[in-house]
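As you look at this complex, bear in mind that one protein chain is not there, while each of the others sits in place.
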Amino acid sequence: MTYNSPNYLNAEKGLRSWFLTLDHKRIAVMYLVLVVAAFALGGFFAMLIRLELLTPGPTIMDAMTYNRMFTLHGVIMIFLFMIPAIPSIFGNFLLPLMLGAEDVAFPRINLFTVYLYLIGAAIAVWGMIQGGTFYTPYSTTTVTTVAPVLLGAFILGMGSVLTGLNFIVTIHTLRAPGLTWMRLPLFVWAMYATSVIQVLATPVLGMTLLLVAVEKAFGFGIFDPARGGDPILFQHLFWFYSHPAVYIMVLPAMAVVSEVVQAFARKNIFGYKAVAFSSLGIAFVGFFVWGHHLFTSGQSTFASGIFGVLSMFVGIFTAIKVFNWTATLYKGAIHVAAPFVYFLGFLYFLMFGGLTGIALSTVSLDVHWQDTYFVVAHFHFIMVGATIMAFLAGLHYWWPKMFGRMYSERWALAAAVLVILGFNATFIPQFLLGNMGMPRRYYSYPEQFWSLNVASTAGASLLAFGFLIVLAYLVVSLVNGRVAGPNPWGSRGYEWNTPSPPSVLNFPETPTITRSAHDYQDALEGEVTHAH
Amino acid sequence: MNEINEFLRNLLFLPKQASEYARSIDHLHFFVFVSSMIGAWTVVATTLVFIVRYRRRRALQTTEHVDPKPIQEAVFVGVPLALFLAFFAIGYPQYVTLQTPPKDASDVYVMAKKWMWKFAYPGGPNSTDVLRVPVGRPIRLLLTSRDVIHSFFVPALRLKQDVLPGRYTQTWFQASEPGRYPIFCAEYCGLGHSAMLGELVVMPAGEFDSWMEQQRRTNHAAAQDEQPIASEDVDFRGNLLEQGRRVAVVQGCFKCHSVDGSQHVGPTWLDLYNRKVKLEDGRSVVADEAYLTRSMMEPNAEIVAGYKPVMPTFQGKLSAPEAAAIVEFIKSLRTDAATPEPQKGPIYVPVSGK
Partner (left out) sequence: MPTEAAATPQLAHHFPSLEAQEHAARMGMWLFLATEILLFTVLFTAYAVYRFLFPTGFEDASKFAHVALGATNTVVLITSSLTVALAIYYARQGESRKTVALLAVTIAFGAAFLVLKGFEYHDHFVEGQLPGRYYHFEGLSGPGVSMYFTLYFLMTGLHGLHVVVGMGVLTWVAVRAARGDFSRSYSTPVELGGLYWHLVDLIWIFLFPLFYLL
């Protein structure tokens, strides 16, 4: 087992070679550092929220600070972690490798997005010290300094759009000879669908936030009822982006697990076309369901009906994937390692969380649940339970490829168990709190909600501890880890046809693709793996 | 049947079913919950069976290339889709019911402002944070906000409706169980959001009627109000508009303001609402609820150009509900009764939902 050198990590040295790099792999690693830092920051604010909610009354902070806490937690997690994480780290690192290319279509734009992320993040976090919520007229009429947050979000959005644009062009124009659309790894299909949403939906958010900023600054009255404006128009514009945005957050997760399940079951995906096209289906139908966030806003019952029924269809595309991932295990050769454990976590939580989404779309039930902890639990099941599990699955699967070293499997399995248990303990009580009627964004609450809040905080502590362990052994592995070699998992994904870590230009010459990625029917000459 | 209902209700930590439609909503909830659990746990069990049965036995073990049969895809899509559409088919008519007050519902006006709920009965008393209703009679709520978006939420009723500034939204319920139930605000509205609590008091019909009678007779703020304001003396005859007109008479507004467009000491109230008025200092403002209310409380802050600063303040003389009633009255004074612009929601007549 050899550690490839020189590789993209050590070929050029010095800070300048990193900060001005055009190598998609180095850009991916920079994003990894930034995104993990953002996750830690967002997680820190989450812990503060949970600490405050340990008692019904004030615990460690006042109401204004609490407002800042949930604002910081939410905005950081969504814009600085959930949306960029998998695309900017794994998309950047793997797309050229999976396509047989040397880099993405526009490397300089790729580097530019890193700086957009940094600048947008700095401005937004600085602005969020004030706190608030985006809904008008609260955001436009109260003392909250919403403008820096809006500007920061706008800049972050630009980065998101440019990343999506880059990926779409890369997938269209840089496929190696022989790599037809129907041979594309499913990771690529899902990243493509994600990029389409990023490109089409983000500008809508950008403009809407700009309008809020303008209204706040100049009182133009676009959303102000006193000047003929309509606050519900804001909600429609906001959710027109924000619903597709959740698919920006979950499609990349689906991209990752399609690869992980095939590699760890050593089996072709059950229903390649269904999985590939359902990603596009989610992207498309996802644009037409935003009104399910407005069932109690006073919109017409007719509109609510349309949005409700369309939301059921969007759920079906996910159900197709769940069945197909499960069916992939049939007649497989399954190896239960950390990536696969996270895959299972992803699958289960996507299923249960997704079903609560279907339940929320059942219009009459949403009247009770809207703006309660039931919704909070639902989206955390998907965002943490599905996306973060998938992120961890991908991180563990591709860690040896990115860094040439293996982490400790024992620590990884232990941490995975902690994370999964902690996750359940944190969020299942929140479903029950929602059923009881506890609204969101509550700083203080009546006594009847006390014990479930304590349970949730306890779970959150366990979850946080699990994440810290993951960080610890991964960092240690960079120094102490066993050398991985080109393909420790014996996976037939195209990206494993490179040394670990990959060389600067990825391939000595452009490969020609002659088979689908994950096809394990026949023995492959020269295939090599670890014996675990 | 009732035991199953109670069992599941308690399992899921749902509050008492205190409205007529709460039961059916909860039954749908149970159906969704149980069928989802069955489906999901079946998948979980399947994965666990597969993991054991198809565990890897050799390092580079090969596997059969399995392709789906059309029937399998049809079942995997068809069964969940049918189930989801069933959920929708039951839930949507329920939702329409929730949005459609019966024609014989009695109205209560709800005004939300940071951070309290104000209730007013047409021809009845006003109250803060406590809403009394009779059992077994449909009640329609007409909700508006004085400032930002709030949301009126009564978990025990399974009822929620966003409350918007500048327009009215409506919802309705029929309480089925006497008792006291919490009211929450469910849309973030500022620092006092989690303190914006109210209480729904559901009384047996007879008790409610006697209470209402007593309110109309005694003319006093009853002990149910938690935050009595300067004066709760309101004449209870007639509806909110009537109330407003009477208060205006009592307070002497018509000494200086006309209602027919004629010039007088103060601006005429005819067509005043939402009119662009030019102020003494050159600025222009729209005479909306906020401006009209401010004019009553701080009359010299924003004087209309051409008028003298002679209006006295009514701070302390007018309670908030009274001021609101006057504003409602002013809003009703328009030369064109038929609105040229589309309605922004239900106005004062029992409608059968949008």
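Points worth noting:
Each chain carries a letter (A and B) given by its place in the written order, and its residues are counted from 1.
Methods note: contacts are C-beta pairs under 8 Å (C-beta built on N, C-alpha and C of every residue); 3 or more make two chains touch, one makes a residue touch a chain.
Everything quoted here is computed from the prediction, not taken from an experiment.
Considering the entire complex, the omitted chain makes contact with A, B.
When the whole complex is considered, the residue among A:M82, A:M128, A:L174 or A:L433 that touches the unshown chain is A:L174. Contact with the omitted chain, checked across A:M47, A:V214, A:V336 or A:I428, is made by A:V214. Residue in contact with the omitted chain (choice from A:Q299, A:S461, A:N497 or A:T510): A:T510. From the options B:T46, B:T62, B:N274 or B:S332, the residue with contact to the chain not on display is B:N274.
Across the interface with the omitted chain, chain A contributes residues 96, 101-107, 161, 165-166, 168-169, 172-174, 199-204, 206-208, 211, 214-215, 218-222, 224, 227-230, 233, 237, 505, 510. Taking the complete complex into account, residues 274-276, 278, 282-285, 340-342 of chain B touch the chain not shown.
Simple rule for what comes next: only the chains that are shown with their structure count from here on.
Between chain A and chain B, the centres computed from C-alpha atoms are 35 Å apart.
Residues of chain B that touch chain A in their complex: 12-15, 25, 28-29, 32-33, 36, 39-40, 43-44, 46-47, 50-51, 54-68, 72-73, 76-77, 80-81, 84-85, 87-88, 90-92, 94-100, 147-149, 151, 153, 155-156, 158-162, 164-167, 169, 182, 184-195, 197, 286, 288, 290, 345, 353-354. For chain A in complex with chain B, the residues that touch the partner chain are 63-64, 67, 133, 135-138, 141-142, 225-227, 231-232, 265-268, 270-271, 274, 295-298, 300-302, 304-305, 308-309, 312-313, 315-316, 319-320, 322-324, 326-327, 329-336, 344, 347-348, 351-352, 355-356, 358-359, 361-365, 367-368, 370-372, 432-433, 435-437, 439-446, 452, 490, 519-523, 527, 529-531.
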